[in-house]
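Note that one protein chain is taken out, while the other chains of the complex remain in position.
Chains here go by letter, A, B and C, matching the order in which they are written, and residues are numbered from 1 within each.
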């Protein structure tokens, strides 16, 4: 019997689930496909250990979900077995709509939010397995009448974030991102159907927010990481340009579908072949095209692919009036020297602004359950909390080409 | 300056090297290629975390080498800076000759020992970087007059083994494989130019040998892992058959080279295009072919690729007289039912014997430095030591095909 | 409410228990006393981190017990809530009868097996809390009709051993002792009311036995550790001698009781003041006496206490015909030089034989549940298993006294 299989997770140890449906989902090819989609895109160029996949993350988030639900039940909150299972299905499939290289390429291939694709795929899997996922979908969309179930899946302090911060930090070797997920879960409770964190967990919440912010600037938005990702996006953009020109590139059928179909939300998601192609697409398609284009006849394509493959990345500096001036000069000189037109130069020199919200009150508060029994929004308790956006603008430029 | 870059290793923390040449090697495309060659082939089908690459292992082994050399020097053994550097180059490049999926495919693509290819590549890199690696090559081949340097690179208890056991155990989440590399290195010394372990480290040696043996049976030769690898080898074999028949398959030029060139040692390594193709070949080539062959016209190819991709693996049982009989019956029934010829049935039903040596005296002893000053071979000190081979025969069979 | 308190364990994280009675026991002064009894006696002289107490170990073993019972229940074995609770009480109190410095002094103060004292104390605590521990006592003594409950508390692979190996290894920093407790527990099951380990856990069992053996020779019986413990035992012996002579020593009333009452099993455990004094006795009493005797008028007492306090330990060598001869000569010379009588010299020069059983079939087998459904004793599966005793004899001698 394959059921009740045990997974060996380097972080949580041996993990196992109680509902057969979860194993049926995991065995489904749409879910197995997550084995071929990296969680952290090209972060491994900076943190060589960061090679884990969405497959592992989804299992990890599911494990934390069962821990959270068990904790909440042990505090006397009734959760029916159907709700428990549906919550598990919802978290297991929450990211199923991610395409290759996850966030890095989220809008480069199809301008559709991954949650919309997740929804499509959840319905498709339900059909194929001949199950009813209505309750799971309600939880996923936040339409179920017990909001805490949705908040566990998607909120300021959900099991998704807890797993990916823990996991990304573990595989990157960046101690700064370690959060006390164990303690946060232990402090979870439900009041008036809302998820709350008991007051004793206040420092763990602070640590969590701090760790998340540091992981953004130190890992996800590390300048070398985004340099590689900017190159990746440029390659896709160039590939689309070439494909639409009719120039042959080493792209699979499914990738060709995405390169040649208008990627705006309205058009692409309604295309009859969208889903068929989407479930075939994974990191392989992209990596293959890059690897096979290092001698492409198009200079831009060839150059970007060769350099990305061999880890010769664009130089990056933080924007300042001064650095911007230098940047513009170098850009001009490069354009002249190589004889590039105004479109082409953008593949080698570009700007990018990154914005994060350390705590985003627009997305709802973390609610704290005080010892007095009152509920307080976390922002009212931490005078030092960063609720506004932090932003940085990066300038990318090509190193001397004759090198 | 890219020099003196720091690597963030999830196991050892921040690591850094003192010799510029090491960074030049790491930046070379031949070495960067190791980023695309997994260390543990398809183990991740059983241990989802085991996605690390030869790139990480090579850096890790290098780090342990510097630790070992520093320790030995601190005990008064003179090691010149040239020897130190050459030892580092030797270990950094010791596995450079590995092809895709490492050991799993070592003889499936070209019947050449990877160390011979490593040697070719070390010489090629030396040329391209315009350096003299004579000393490193002597150490690598065991021809240098100070044997301990070679023993650190390749011996019963070398830094290669210490890193891969530690790393594979870490990423698999299998605590059984944890070794006390720290303590072993601390106990290293050199007597008469031979590597020795001080007597105090005797339990660490025992633990090391035990952990290695357990890792073999529990991870490397885990029956589900080898089931996946048997399928992978079968796919390659079928691909070669098809390619030689002239049937089109989704193989890259470099893979096609290997599929269509006689793979015996004498022929292939002397082929003028061997090296050019070898350095282009990585896991991508294989994964791509598999992914693109799930609808191949050839039933065997299509069936194996689809099943491997979706993780529908061959069933495995240990050989016994009884189980072998059952196996043969099932094989016959399957062949009849599907109408397969005698070659074809072998892709679905096969046997494989695996042999390990917990301690292989043929490969030289671990020498212990007793408090009395005498040197003793480890085998003389541990009456309980397993020096003979352990073997198991596995039977692989296709589950009911109508399922 | 103090109930449902969470403990923060450096090894297992946050742990919590479901039965109120467990918290009542933990809060009882007899249990709080375990905070003042170190788990590893004087091991911290070699492994400075090894300062943990019996209090932590008892909580840890309890945690593993709940993990084991939950696992077994999840496999369909019925365990009533009363049995669950009683099993927890039994493990929580299994070591309550340990006196100061645990095993090191087990027979130095009273020649009574600690399990007999545990039994007395369990009954006393039951009385004081006004509870019925009959079931827990049956489990503790192995008299309950479902043997697996006793086997979890006390057997070849019980939660007691799993916790102390893990914990001692963690605090000592000795990686050699790490066992995969997680995997072993996951593989536990019950067949015919006997505890079994499923076949898949066979390597974890091997690792467990190996780790236990290494921990004995490398930590528990590390020669410097036993040197310190031999000195501790000698101090107690001398203190008893002095106390019985009527010489004043810095001993507490409870310690004086033990020093002046005949320590043979029959006499002491029936003494009306035995229990009253026993529950007052802890590491403090011993440490205090040592600290306050560094200037004692008795040369033997003063010398041993001063040296132990300042970590000037007896020299140790392994017994051999040769070393024994040297030892005897040194002993004679020392006796002459210091003018000691035949009793006194024994405090400075002594021999000790240590014996361990890597796997002790006399204590019952580890039973393995094969995939075939059959039960096999572990010894039948591992041809390499050490079932005979291993022994070493150590010679302790006083370094040059004029130093």
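The rule is simple: a residue touches a chain if its C-beta (ideal position, glycine included) is under 8 Å from a C-beta of that chain, and two chains touch if they have at least 3 such contacts.
All of these numbers come straight from a predicted model, not from anything done at the bench.
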item	value
Residue, one of C:119, C:284 or C:356, that touches the chain absent here	C:284
Candidate in contact with the missing chain, chosen from C:108, C:157 or C:174	C:174
Options A:79, A:119, A:210 or A:338, residue touching the unrepresented chain	A:210
Of C:311, C:329 or C:374, the one touching the omitted chain in the full complex	C:311
Positions on subunit C where the hidden chain makes contact	7-11, 13, 27, 29, 32, 35-36, 44, 46-49, 51-53, 55-56, 59, 170-174, 252, 282, 284, 287-288, 291-292, 309-311
Absent-chain interface as seen on subunit B, which is shown	6, 13-14, 16, 18, 74, 182-183, 186
Touch residues of subunit A, complete complex, unshown partner	174-176, 178-180, 182-183, 203-204, 206-207, 210, 214, 217-218, 384, 386
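One rule holds for everything that comes next: only the chains that are shown with their structure count from here on.
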item	value
Approximate Å spacing (C-alpha centroids) for the pair subunit A, subunit B	32
Between subunit B and subunit C, centroid-to-centroid distance (C-alpha), Å	43
Shared interface positions of subunit A, touching two or more other chains	13
